[in-house]
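Got a structure for you, written out below as structure tokens; questions coming shortly.
For this view, one protein chain was removed and the others were kept in their places.
This part shows chain A:
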């Protein structure tokens, strides 16, 4: 336990000291908010509500904001896993690996670090809520934080997997950039993903980000207040095998996914000789 906390704290301290990283990672979500939330929101609303009679009920920015927070979680947590590669480059990984800390603790510590960093960045985005003219219930905002942490942990696992077989930070960045954007687009973060053609639908349903985004939206947006049509339009009726999934099931899925990546990451630390 002590080992987990030590590894977690080290990554956190380093993140907080790295001002460039702290603010640099905001450019992407803010850019997306500007483009999708500001510039494109009218277009998106018209597109999404075509032939539907939802009137003024549908607010695209309200729809896209949790998606952009999820996207930030995805990017920050996956990129935070790059610390593993940096530690290998700068030799520190040897200090960790030669110590008696269990390999599971190393994996969990690294994951917790990435999850914390991404949660902090996600929460910082909340500061934009009043500026965007949104009003989420503050209770739901607090409720969503533990989930953000879980989602950050799960997604950082993807980063850890890449970090276990990529040895250069450049290579890692390249691969992650190739992987991350499709994961965002195929998740319902920016536009609803109902009615996708068959093969795309399979990708969407396999993508863990899909469930993350869906839970985020269901927690943040007051779903019960919305009419069935609006829910449909927002893609809030996610179904798998023709059956509508519950938040509980989605969280279970993400937990299982997290456990799986921890197991794989532990194995990779076991055979790592730095």
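One rule holds in what follows: contacts are C-beta pairs under 8 Å (C-beta built on N, C-alpha and C of every residue); 3 or more make two chains touch, one makes a residue touch a chain; residues count from 1.
In the analysis below, contacts and distances are computed from a predicted model.
The listed choices are "DNA ligase (ATP)", "Carbon-monoxide dehydrogenase medium subunit", "Aromatic-ring-hydroxylating dioxygenase subunit beta" or "ABC-2 type transport system ATP-binding protein"; the UniProt protein name belonging to the chain that is not shown reads "ABC-2 type transport system ATP-binding protein".
Checked against the full complex, the one of A:26, A:92 or A:136 touching the unshown chain is A:92. One chain of the complex is left out; on chain A, the residues touching it are 2-3, 5-6, 10, 13-14, 17-18, 90-92, 94-102, 273-274.
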